[in-house]
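Please find one structure pasted underneath; my questions will follow.
The complex appears here without one of its protein chains, the remainder shown in place.
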Amino acid sequence: MHKWNRKHLLSIEELSREEILTVLQTAESFKDISLRPIKKSPVLRGKTIVLLFYEPSTRTSNSFSLAAKRLSADVVNISVNASSVQKGESLIDTAKNIEALKIHTIIIRHSRAGAPMILARHIDASVINAGDGYHEHPTQALLDMFTIKQRKGFFEGLKVTIVGDILHSRVARSNIWGLSKLGAEVTVCGPPTMIPVDIEAMGAKVSYNLKEAVADADVVNLLRVQFERESGVLFPSVREYAAMFSMDDEMEKYLKEDALIMHPGPINRGVEISSRMADGKRSVILEQVTNGLAVRMAVLYLISGEKEKTRKSSL
Amino acid sequence: MHKWNRKHLLSIEELSREEILTVLQTAESFKDISLRPIKKSPVLRGKTIVLLFYEPSTRTSNSFSLAAKRLSADVVNISVNASSVQKGESLIDTAKNIEALKIHTIIIRHSRAGAPMILARHIDASVINAGDGYHEHPTQALLDMFTIKQRKGFFEGLKVTIVGDILHSRVARSNIWGLSKLGAEVTVCGPPTMIPVDIEAMGAKVSYNLKEAVADADVVNLLRVQFERESGVLFPSVREYAAMFSMDDEMEKYLKEDALIMHPGPINRGVEISSRMADGKRSVILEQVTNGLAVRMAVLYLISGEKEKTRKSSL
Partner (left out) sequence: MHKWNRKHLLSIEELSREEILTVLQTAESFKDISLRPIKKSPVLRGKTIVLLFYEPSTRTSNSFSLAAKRLSADVVNISVNASSVQKGESLIDTAKNIEALKIHTIIIRHSRAGAPMILARHIDASVINAGDGYHEHPTQALLDMFTIKQRKGFFEGLKVTIVGDILHSRVARSNIWGLSKLGAEVTVCGPPTMIPVDIEAMGAKVSYNLKEAVADADVVNLLRVQFERESGVLFPSVREYAAMFSMDDEMEKYLKEDALIMHPGPINRGVEISSRMADGKRSVILEQVTNGLAVRMAVLYLISGEKEKTRKSSL
């Protein structure tokens, strides 16, 4: 299968259908490792993985950190508050100084779209985008697709509905790119203020009515409401949002029997989803977390192989 | 000896005398490891231990973290300020998301009594209570008992006096449960406002006079004064507390020649204890720190064995 020639993982947009499938296939073997009593593989022994997070995050950084440790890498955590970034150093200077420690991969989260690409252009280490502004969050989309693959087995013609603030969601953007490449049909659903005007150009259909949007969906992916910045601006209130776009108990009857309910977490119970639906038979929300680890191990592994090749050829 | 059938360590109250002795005996072998040049055992290789601390702590978290590393485990630190807990997620959702990373044990510290029990009921991973509200701090009591065993060799009829704010001390509660089970005679001593009314039901005697309380004590365990919340509420001032309940130089003549002085740390020199007494021949305060590591290695090891058994039998 091995179709992987990339040193970086910057976006889903740039990946081919075959590259995406390679990640998903590789993730399967790594999922097995996570289910073994001794969850350890030596493939990154003696390599250093740096997490450079300019936005706070526990889930994504723990997931990457654990993925790296289970591959026997050394892990260095740099969060913006503790770092000399505060002393006014530029992103590139920071990265070049990290790279001078002879590290293997920088995993970056940044509030500015495009930051990972800038990094990749300026340093020799591998770069993984762990979320950049409203642009992309490629490993989240890969773990979503991996979860769908494990449950449904196929993508061609599969109907996936993404619900919420599509406009400000890097998760939505990465999912739309990926699912479209794999042949799934994506519908986005949310208040008109939260749907980008150019979304149909990305290959997605639009709906403003949740019942209609989920009626024949095989997968419903609910985005997280960002209370802190949205309430009162993009919609009148959380209550109003929930009344129209919540996957509440009421919604169950509109869903297909075997529909999957997904959410990137952390969930707001009673807002995007009711407790019964979050913990119900259709929910694969916790599976997504488990799969995130496998997908990130796969990405670290694939990139690492490519990196060594590049180095060898440059000798 | 092996008398251990528990997947969790939630309290001393629930442990039998034999179980306590099993931990203490196991800790002896692990203490040896800490004194070797290469302080490493492979027993938890490939397992992930998560520290989930909702209250700040350096000592306890470093001690657990180092115990886990010396057993070759991977360690993930989650402190509440950095975590998505702040985004309003419930304890159980947080724990279930951590567990989905296929981790082995969650070590939790929480300001709410009972939080570790709630966790243990809802997740499949092992849970260790690292202090819950005013309830219990089982590993602290185990390390206190281990220190007493190493120094005194026996518990039956041993007189132990615990001094300070008994009412708000999880350390005191865990010690009283444990020492009583092992046959020691516990006396608590402090200002009346700091002695719980039901303490005699737990098997402890009460004294309001330090000189009397330590006169025939084999062990004196001094609790830490929590300046930040107590001064002016439970006693008029730190000065007044110290005048009546401090183990100062003056007190030495009331102590038995071979009495042990213990303290869970960090000590307030000049408050609970004078410098001369803290650094004197009776003090085993730093030994407690060393023993804490051995006891926590023992607990992680015992729980791990039991966990594997549970899993095997559930196949």
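Order of writing sets the labels: A and B. Residues in every chain begin at 1.
Here is the rule we use: a residue touches a chain if its C-beta (ideal position, glycine included) is under 8 Å from a C-beta of that chain, and two chains touch if they have at least 3 such contacts.
Everything numeric here is computed off the predicted structure, so don't read it as measured data.
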Quiz item: Of B:K69, B:H122 or B:K152, which residue touches the hidden chain?
Solution: B:K69
Quiz item: Which residues does chain B use to touch the chain missing from this display?
Solution: 34-40, 56, 58-59, 62-63, 65-66, 69-70, 79, 265-269, 286-287, 289-290, 293
Self-check item: Where the unshown chain meets chain A, residue by residue
Solution: 45-48, 74, 76, 78, 82-84, 87-90, 93-94, 96-103, 308
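Throughout what follows, only the chains that are shown with their structure count from here on.
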Quiz prompt | Centroid spacing, where centroids are CA-atom means, of chain A and chain B in whole angstrom | solution = 40
